[in-house]
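One protein chain is absent from this view; the other protein chains keep their places.
Showing subunit A:
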Amino acid sequence: MSKPILEVNDLKKHFPIRAGFFGGITGHVYAVDGVSFSIEKGETLSLVGESGCGKSTVGKAILRLFDITGGQVVLDGQRIDDMPAGTLRPMRRRMQVVFQDPYSSLNPRMRVRDILAEPIRNFGLAKDAADIERRVGDLMDRVRLPRDAVNRWPHEFSGGQRQRICIARALAAEPDLIICDEAVSALDVSVKAQIVNLLQDLQKELGLAMLFISHDLAIVEHMTHRVAVMYLGRIVEVAPKRQLFAAPKHPYTEALLSAVPVPEPGAARDRIILKGDVPSPIRPPKGCRFHTRCPYAFDRCKQEEPVLRQTEQGHWSACHLHDRPAAENPLAGERGAAVLAHH
């Protein structure tokens, strides 16, 4: 197997909570608390989970938009989490990001040409002005926007077109890895399909690795190679997509799949409705973090935190149920079909 383009080892990010007159630290938000995964060249890994599970924090930590509390981020064999700013700069070029909101992530006072030329200039990728112009034109072609639109301002474009500009800007730096943080979530259904198709085409054409952060499981299933499910700052399950959707091995994944409304009236599904809300990441529950909402929780779950273990080739999950005999493990069989109910 080739060397992964990105490796994340035991990543931790705790945000301090300051209170009182002197701003003393009174606690921490354990946003990301020990997350490990890797992404191969040309692969898409999706991070899924509900709001507050830490999936966006993972993306920002990899990009070094802030310093991390613990762990390692390794990009193409080099540790970048403790790199000084000077040596980090060329590494920054290799990982680019597309954010959720294309309205606020483009500078309204820059023309599209300047938006796309900025990373090319910053990283010294072009020989001269004519080369920049040629590259900008190529980028417009890549994201299927008309070349003559480079003279226009961001406000003249629709949401979907703006997201194309954001994608073009990310591609301008010729990255190896693109992090899409809810990149299609704010778009309308029909436009979403256009952008999803574009991202898939670009990945095939350019061999990009992608970290796709999303809460939309149907889109994730369509886009991705592998899926990592996060809950309260931890990964609870990682698997190739087929395995994850056919046979989820963690009760949270199972509940998440069963909660997605499917556009099929009268579909008979085993719906699992989780009780209560996600606990606060300031005081995550002891033992398994999911035990407060888990329909299968037993005594051990309240005491001891399960670790990620491989149950099948490439399929990792963190659940004590897998220590029980198969007859007593509700997740032993192919549960996916029942909760998705397509057949």
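Simple rule for what comes next: a contact is a pair of C-beta atoms (placed from the backbone, for glycine too) under 8 Å apart; a residue touches a chain by one contact, two chains touch by 3 or more; residues count from 1.
As a working rule, contacts and distances are computed from a predicted model.
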**Q.** From "Glutathione transport system permease protein GsiD", "ABC transporter ATP-binding protein", "Peptidoglycan-associated lipoprotein" or "Transketolase", the hidden chain's UniProt protein name
**A.** "ABC transporter ATP-binding protein"
(Q) One chain is left out of this view; which of A:188, A:304 or A:328 touches it in the full complex? (A) A:188
Q) Which of A:217, A:238 or A:301 touches the chain that is not shown? A) A:217
Q) Among A:260, A:297 or A:332, which one is in touch with the chain left out? A) A:260
**Q.** Options A:78, A:197 or A:310, residue touching the unrepresented chain
**A.** A:197
Q: Extract the touching residues of subunit A with respect to the undisplayed chain.
A: 50-51, 158, 160, 188-190, 192-194, 196-197, 200, 215, 217-219, 221-222, 241-242, 245-246, 255-267, 271, 273-274, 277-278, 336-337, 340, 342
